[in-house]
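The complex appears here minus one protein chain, its other protein chains still in place.
On to chain A.
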Amino acid sequence: MLELRDIQTYYGAIQALKNVSLKIGEGEIVTLIGANGAGKSTTLMSICGVTPPRRGDILFRGEPIHRRSAEDIVRLGICQVPEGRHIFPQMSVLENLEMGAYLRRDADGIKRDIAEAFERFPILGRRRNQAGGTLSGGEQQMLAISRALLSRPSLLLLDEPSLGLAPLIIKQIFEIIKQINVENGTTVFLVEQNANQALKIAHRGYVMENGAITLEDRADALLSNEDVKRAYLGI
């Protein structure tokens, strides 16, 4: 569904990604794990057209998208939940959700999807008129995921959804991600430092170090890989 071929992304003169290649199949949950500063977030921003790669190709359903605008990429069905949630702080919960549907024109469909989001996360429904910036971290993450789903993505990119959340909330968030994948058939590309949790729900995984992919395998194989265990699982 999505394929990155030798992409190289720079911030000015600094090269953040050195030949990253990976593949994500339809319906999969694929995770990208790695340390701070390895280039995981840059990989997602490159896919989304926010920091387009200087070299290399990104193919979505076989079509090159690395020259397309961020707007076009959302329209094609790729949506990202960025690290740190990025809730619009002065907009209400409801308005945040509406912004997720910015490119859609089907008012009825949007209304249905918002109702569905409130069903999935009742707390958001109770706070629909509250400013997004006043929500707790966990609530913001629920809102960020719901907002992304409002664009009806076929590929959902998640950047560190567990960051800064309590263990119980983390568990709930990962369950929801799994549920979105199974019930909606949404393909998920999950970037995580919490490698243990991520590999438990993923089908496959990639390991990234210093801007390059160093390892790829089935998730269960990575979970029992000695190097991965030592470096990322803390075992």
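Note that a contact is a pair of C-beta atoms (placed from the backbone, for glycine too) under 8 Å apart; a residue touches a chain by one contact, two chains touch by 3 or more; residues count from 1.
The rule is short, and it goes like this: contacts and distances are computed from a predicted model.
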item: Hidden subunit of the complex - UniProt protein name among "Amino acid/amide ABC transporter membrane protein 1, HAAT family", "Biopolymer transport protein ExbD", "Transketolase" or "Archease"; value: "Amino acid/amide ABC transporter membrane protein 1, HAAT family"
item: Absent-chain contact - pick from A:Ser69, A:Gln179 or A:Thr214; value: A:Ser69
item: Of A:Ser136, A:Gln179 or A:Asn210, the residue in touch with the unshown chain; value: A:Ser136
item: Residues belonging to chain A that touch the chain removed from view; value: 48-50, 69-71, 74-75, 79-80, 82, 84-91, 95, 98-100, 102-103, 131, 133-137, 140, 147, 151, 164
